[in-house]
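The complex appears here minus one protein chain, its other protein chains still in place.
Moving on, here comes chain A:
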Amino acid sequence: MAHLESMRYRKQPGGNAGHDEATVISGMSSVAAGTPTTLDSDDAYGADGAAGLNSDLGYSYEKKDLDFSTSSTLAPFAAGDRQHQRFCISRNQWITLGFIVLAAAYVRLWRLSNPAQVVFDEVHFGKFAGKYLNGTYFFDVHPPLAKMMFAAAGRLAGYDGVFDFKSIGLDYIAANVPYIGMRLMPALLGLSMVPITYVTLAALGHAADACALGALLVCFENALLTQSRLILLDASLIFFTGLTVMFWALFFTESHRPFGNRWWGYLMLTGVNLGNALSCKWVGLFLIATVGVWTVKDLWEKLGDLSISPGQYVRHFVARAVALIVVPVVVYLFWFQVHFSVLHKSGDGNAFMSPEFQNTLDGVNLGHTPRDVYFGSRVRIRHDATNAGYLHSHLSNYETGSKQQQVTLYGFRDDNNYWVLTRTEADEEAHQNSTNPHELQQIKDGDTVRLLHWRTHRRLHSHNERPPVTTNDYQNEVSGYGWEGFNGDSNDHWRVQILEGDSSIPDSKKKLMAIHSKFRLIHVNQRCALFSNRKKLPKWGHEQVEVSCMKSAKFPKTLWRVESNINENIPAKAPLAEYRRPSLIEKVLEATAVMWRVNNGLTKSHPYESRPHTWPWMRRGMAFWGSDNRSIYLLGTPIIWWLSFVAVIIFAGVQVVMFFRDRRGFHDRLLGARERYMESVGFSSVGWVLHWVPFFLMGRQLFLHHYLPALWLAILALVGSLDLFTRRLSRKVRQVIMFALLLATVRMYFQYSHIAYGSPWTRQGCERSKWLKSWDYDCFRFPELGATTPVAPGLKPNVPEVPMPTAGAPDIGGEPVAIVRNKNGEAQHVPPPAQNFDPLEHENKLNEPAPEIHQDHLNSNSAKLDLEMKKKATTVEPGSSDTAVATNEEHE
């Protein structure tokens, strides 16, 4: 605090600031960027002249150091008379950039057609593109934009949406899929990262040679390259991340002309691309955080800038709030609107959504149903919280507990979902004796009902037995009990408790109404509520969802709704009920909530998953595809990964050291580059941290490619640091350093290009390239040098034969598998058949139709089951069979 204090006092305008103070000011205030915005700071810099800085530059380069950099790049950051020059890139620079892009185009687009097979997650995203073309609703854990871009690319290329991308290694040529066109889209996005990097670095105030170096590093980075040549989402995400950062950097070059056209343009473009990045993958949230942190920093410094009036300040604030909050949200909503309107047909994603949502799709007609539910109505009852389906029973029994008939949740409509709501024995008798026994009687809140399974004549029943999967002692099994003609017992009694109604229909909270009323069914004897928690029954339960009766249950998962309501006695003109149509916002919120839940549920292990702490040093890559003697394996260019990590760590270290040295009164200038270091490398490093650290909090499975946006930011930090700290060196030394880095990168690009492009390689070359033991691409796949004829390279896709393993390799059918070998090259412990990564497998299983139950087969059982039940009922007096069990347990 005392520190801040001293700052503030020294900042009083008009003070005869000495060198020390000037640096303090620039270290803390808005002048930090070397983008002088206030008179104040100009004064400070003027005073700085005393310290031997007669040049017109914000930091103390000597003139000769700048010779090699085009001065115009630095102009916006230079103080003095050039400070108001607009940021621009010189003609020479454009020409250089043109050449770099040409080189990059060759590097990025070469052999795009190889392999002509489904690679890695093309399984998903190719398939999803097809769904867009067909218009059938599907569900995925990622927002829609990138997938829609693939759909658009597929449409342009002539993909008809028929091919299903079912598994890795399927052939494209045979299926006549225009996959090259689809891969061209991410490849072009990946390619445009090269100029984006160039412009970003220039806008961040770096010299022309550094910008070129950065662009070339990105061009030759193998992981970015591999990831952007396939039908995968990350290329789009990285592209929009890059665009956002670029416009954000450009925005700051306009900071001395606030509210000008360009200022607004760059700000708005930042916001739009933030929204786009977020609409590709939720990783875009980290980008929002990055920009947010920097906005707060900037606004805080502006707050201290007394030349900005309060009115102007409010404008600054509002402009950013609109551009960086409202605009991204609107963009996100817009893409979802497109998504929903393209996917207007019912499809396999239905089951994830609420009935209200499903009702908006073509081909789903949950229709109308009579609104009022009466005793004697035949109903379908839907579990409200989970979308897991309808209360269901069928002719097979539990294998545990009471061994009575199963009661489950089932996601699809069939006759086994029908239950008849009847009165209790006593009520029925009273009703029969009443004046008007044929009058329809509506079910009210608090009524006790029995639910008779329409097909099998069992009654919904519960007793003091543990359910098969959830074995907590406060949960009871729910079963179907009874047979035709059996009068039932008191364990069939359920009280209806209506908890929520439709606010527009006031009575729906008092009387049971189809669709509108959300109610619980309370077991009268056991005082438990009918409950389900998406737990699946074992095989004998046809893997349907368990239903239990829970004591002291909280509300949401005990709520049910009547969906279909059939009663012959209902007059034709009786009021109907139907599902409300949700608005766009409601639909997006629902989709987002489901995405969130499913995303967090992706905890299954995958052979190539990795935790974030292994990413920066690239402990291990990921196998994408393999066939014959070629494979694609995601592996970065080591020197870039490692050095960029080092650059960020050095930045953090320097900041910590300077923090303490400032405290001791040493105000280091870092060769005059301190402000620029903070504004450029600082921004990249903060972005890197925010794109990396949050992954530690995620429990879901993570992959190396999640690091790629952070990697790009780290590359910016690397090049930025290199630029700033070699400026004081002689021009020659600086160039030698930059060329050395570039040469090493290109060398490694060639070394690892085999697994990036999936081109032939030799075993020796492969073995030599394994710098870390944990890089587990399979070298035995490749022929030994000179021993075999290599597969002819070329653009002509290689029609795969029956996979021919290299010596000793197991038949792995072209799928990526982790193979451990001993020294002799024999495979050890071959893992079970590799599973393709399917993020939704679990969820899909939960939602997919349960296996058909052959009624006939089961009906042959039914006589036997009936007999067993009757036997039990006769040995123990009917009606007391369960209470007998209960008392026994109590005595224990």
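Just so it is clear, a residue touches a chain if its C-beta (ideal position, glycine included) is under 8 Å from a C-beta of that chain, and two chains touch if they have at least 3 such contacts; residues count from 1.
Assume contacts and distances are computed from a predicted model.
Its record in UniProt calls the unshown chain "Protein O-mannosyltransferase 2", which is the match among "Phospholipid-transporting ATPase", "pyruvate dehydrogenase (acetyl-transferring)", "Guanine nucleotide-binding protein subunit gamma" or "Protein O-mannosyltransferase 2". Set against the missing chain, the residues A:198, A:486, A:531 or A:560 yield one that touches it, A:531. For the options A:474, A:696 or A:771, the residue in contact with the chain missing from this view is A:474.
One of A:438, A:664 or A:773 touches the chain omitted from the figure, and that residue is A:664.
Set against the missing chain, the residues A:550, A:598 or A:622 yield one that touches it, A:550. On the side of chain A, touch with the chain left out of the figure occurs at residues 1-3, 5, 8, 11-12, 300, 303-304, 306, 400, 472, 474, 531, 533, 550, 552-554, 557, 660, 663-665, 829, 831-832.
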